[in-house]
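Missing here is one protein chain; the remaining ones are kept as they sit in the complex.
We just call them A, B and C in the order they show up, numbering each chain from 1.
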Amino acid sequence: MSDKIKIGILGAGRIGKLHAENVVVMSEVEIKTIADPFANEQTQAWAEGIGVKNVSKDPNEVFNDPDIDAVFICSSTDTHSQFIIEAARAGKHIFCEKPIDHDIDRIKEALAVVEEAGVKLQVGFVRRFDHNHQKVRDIVQAGKIGEPHIVKVTSRDPEPPPVEYVKVSGGIFFDMMIHDFDMVRYLAGSEVEEVYTQAAVLVDPAIGEAGDVDTAIVTLKFKNGAIGVIDNSREAVYGYDQRVEVFGSKGCVQDFNDTPSTTVLSTVEGVFSDKPHWFFLERYNDAFIAEIRAFVDAIVNDTEPVVNGMDGLKPVLIADAATKSFKEGRPVKVAE
Amino acid sequence: MSDKIKIGILGAGRIGKLHAENVVVMSEVEIKTIADPFANEQTQAWAEGIGVKNVSKDPNEVFNDPDIDAVFICSSTDTHSQFIIEAARAGKHIFCEKPIDHDIDRIKEALAVVEEAGVKLQVGFVRRFDHNHQKVRDIVQAGKIGEPHIVKVTSRDPEPPPVEYVKVSGGIFFDMMIHDFDMVRYLAGSEVEEVYTQAAVLVDPAIGEAGDVDTAIVTLKFKNGAIGVIDNSREAVYGYDQRVEVFGSKGCVQDFNDTPSTTVLSTVEGVFSDKPHWFFLERYNDAFIAEIRAFVDAIVNDTEPVVNGMDGLKPVLIADAATKSFKEGRPVKVAE
Amino acid sequence: MSDKIKIGILGAGRIGKLHAENVVVMSEVEIKTIADPFANEQTQAWAEGIGVKNVSKDPNEVFNDPDIDAVFICSSTDTHSQFIIEAARAGKHIFCEKPIDHDIDRIKEALAVVEEAGVKLQVGFVRRFDHNHQKVRDIVQAGKIGEPHIVKVTSRDPEPPPVEYVKVSGGIFFDMMIHDFDMVRYLAGSEVEEVYTQAAVLVDPAIGEAGDVDTAIVTLKFKNGAIGVIDNSREAVYGYDQRVEVFGSKGCVQDFNDTPSTTVLSTVEGVFSDKPHWFFLERYNDAFIAEIRAFVDAIVNDTEPVVNGMDGLKPVLIADAATKSFKEGRPVKVAE
Partner (left out) sequence: MSDKIKIGILGAGRIGKLHAENVVVMSEVEIKTIADPFANEQTQAWAEGIGVKNVSKDPNEVFNDPDIDAVFICSSTDTHSQFIIEAARAGKHIFCEKPIDHDIDRIKEALAVVEEAGVKLQVGFVRRFDHNHQKVRDIVQAGKIGEPHIVKVTSRDPEPPPVEYVKVSGGIFFDMMIHDFDMVRYLAGSEVEEVYTQAAVLVDPAIGEAGDVDTAIVTLKFKNGAIGVIDNSREAVYGYDQRVEVFGSKGCVQDFNDTPSTTVLSTVEGVFSDKPHWFFLERYNDAFIAEIRAFVDAIVNDTEPVVNGMDGLKPVLIADAATKSFKEGRPVKVAE
């Protein structure tokens, strides 16, 4: 047992718990400590249930523990870059939830410390590990659609978050479309150079009053010449709508939503099939396991994580440009 | 027989012949004259084959014939507005192929003459009569998706036209996306206020040398607050790709391509189904019949054509704004 | 005009009218006479509407007219074999609706007269001309699924016929499944050797009281070793359900129902798509045209009709065996 990778988890909210439960069944990994400033009896009971004994309110119990090899940063976004820096300085590998930060300078500082420390950093862009999107990417990479010309991402949440959350979220481009900015880079195999944002408040006026939008279309120009478009809505009443399409010189590849079953019912009223999964945890359940699997493998095999620090920075730069485009009503270069 | 609607057809090219063949089997209509400056022996033979005796090189044989009730303008785009004016002054109802003109002033002039003459004018936006798009529109109109938030149109040709044609086509926005500008108005039930164009030459450098683009994404802002996006490519190697989607507060409606058959073959190599129809004449075959049916019905029942003069003007205004947006790299208001 | 094929139509009921309207637009054919014992003013008006002047109550006006080259037998089933004999003796090519007869001896007699007369006989198994089934057959013929092992046909009507009709129909195997017996021969490329019938009255007890069944599954054994199954129901409340599947050593090919549109609506209630076409005339509309086209081509090019007299006889033999199997509760050889 002594050669297992020891892990410390920072943050025991929804996503921290999810990662912990996925990690705990992997034979080469052991969770040593879970640290969360709000840890309480329920946290303790849940941790015991998955066989973890150390629960603390202090992240330093993770950073200062020489036994711990790797840290999962699942705390609130405003702590991410600081925790990356501390974990890196302590020589620990890092899995950090997206986004690294809303502040580009802080991200760059954190990445610099990571590089200096020579530790591995993987950022939680989980959708890259989805079986559908991955197959699309594989087909594009294999050249089956030729040169990519048009990249399209449809990404709609089943219901908007609470307005209180919207206020601290950094806005739809940093909070929601950030995943899609990562996805288009992944699919196109090329960097985004310029964006233009068309957006509106159509779902809930309270979102507008909070200074955000809830419906947005962003067009993109890639370095390789391709163009693209992402559409987001905070409320797709029929469920979590996640589809991508890459069109190129030799063809087109798309994926469609996963559904709870393949069942089709035909009656006098019509032909009915399943709605998409309602929740991101259902749709991306296997992808959450696969991304942790990949992180553990990167440590075990000493390879570069498949979603590294630059992959964490780039979508934030695009989100920044998309926000500026919306505010100024003009196309904005990512390099601006 | 004397109470049949007598028709004169101007232009016996591909589209003129198509309309003639669709009209000739309708019992309440009779084609009296076909006029085309390039009419030759083949034209004569074809006309006889469908039972039409008068073939002329002179459009005045149509305009000056008091017997003729309605005119089909299927000649080249540069003749459309002039022929509309002459037909209207002669008191004849008019079916005119799209676009009416590339010049907005000339369109307005033609529409004014039509209005003064009190004749009916239907413009050939045939896709409104497609069984799939029409069902999408009906579902939107019936309120089944609630308020429209996002309107999406994918429209890709199977192969680019000859570069010689590209040069005189008015560009992709006037020649190809014009149909999609009409479609988004039809689907959204609202006017387009502003557009932004992202476009590129990715299919054939010769198209770029001819001053045009071959791949384009245009985002749109509608009067009712909805936003939208159209993507066009001159070359989808798998066939004619025509899909629309309207997303709203209560749901989402999409349509998919028609295929020659519903057959699915599963082998060790994979699961294969039919490609979309290759050609617009196959995909929109029934729609071409339905639009003429609607025009004839409008005459017989003395009702307003379902695609009238303003429907002919508006997409040209949008195409103009989209072209300007591309040239100037900024969002452009249609009212500019 | 004098070299057009002159046609006489016997029977001006639904199917006679359908064929007449499909034939009348074909340029190399001309309908000279329509004969129906129940012809009345409406028949006359309809005939004039499609440009046919001769309407008679007497079939001999067709048989005795030396001008007439080909006869369409669209009258009631009990007249088919006699009309075939008379038409053949008069030297006329014959298109005969299915089934030729319920009496096997009478069919054989008619076929003998046809052969002696050297005229062409095509039987109206229209489904062979359906775009979906034809593609399935082409894929099988091309060897893409290897040797056929299992042939499956699902064939369900939207609603049962009137009980009065059921009484004279010859029963579900002669009236409805006869099409499927033809279809399995067509798909398997092999003759049926043995059948076993499992059947019940589940839709309407009145059908049972009329001596028939309304739901049936028939298993089949083919000469080439393949096995198969057909299921029929007189009432599929969601519409006309017509699907086939051929499974073989190298794969499987299936087809699915045609629908009025490809539209998909997603709401909080579910995901809805179109029901199959309701009526056989909608589903097989193009196939009805294609079969007449094929018959006309066979005359023009002097080739064997694609559905010939033996193709008319064989399904009746199978229907006979299936009926016997049901009555006697045992597998029955077609050769019995």
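Convention: a contact is a pair of C-beta atoms (placed from the backbone, for glycine too) under 8 Å apart; a residue touches a chain by one contact, two chains touch by 3 or more.
It should be emphasised that the depicted structure is a prediction, and the values quoted were computed from it without experimental measurement.
Considering the intact complex, the chain excluded from display touches A, B, C. Among the residues C:C252, C:L265, C:V296 or C:V334, only C:C252 touches the chain that is left out of the figure. Of the candidate positions A:I5, A:V29, A:I100 or A:V136, contact with the hidden chain is made by A:V136.
Shown as candidates are C:H19, C:R127, C:K221 or C:R283; the residue that touches the absent chain is C:K221.
Checked against the hidden chain, the listed residues B:T267, B:N285 or B:N308 yield one contact partner: B:T267. Panel shows chain B; residues 236-239, 241, 266-268, 270-276 of it touch the chain omitted from the view.
Touch with the hidden chain on the side of chain C covers residues 147, 149-150, 152, 156, 196, 198-200, 202-203, 215-217, 219-221, 225-229, 231, 233, 235-238, 241, 247, 249-252, 329-331. Residues 25, 27, 49, 131-132, 134-136, 139, 144-145, 250-258, 260-268, 274 are the ones on chain A that touch the missing chain.
The working rule: only the chains that are shown with their structure count from here on.
For the self-contact between chain B and chain C, the two sides draw on mostly identical residue numbers; the shared fraction is above half. Centre-to-centre separation between chain A and chain B, using Cα means, comes to 43 Å. Centroids built from CA atoms put chain C at 58 Å from chain A. Mean C-alpha positions place chain B and chain C at a centre distance of 40 Å. Residue numbers of chain B whose C-beta contacts span two or more other chains: 250-252.
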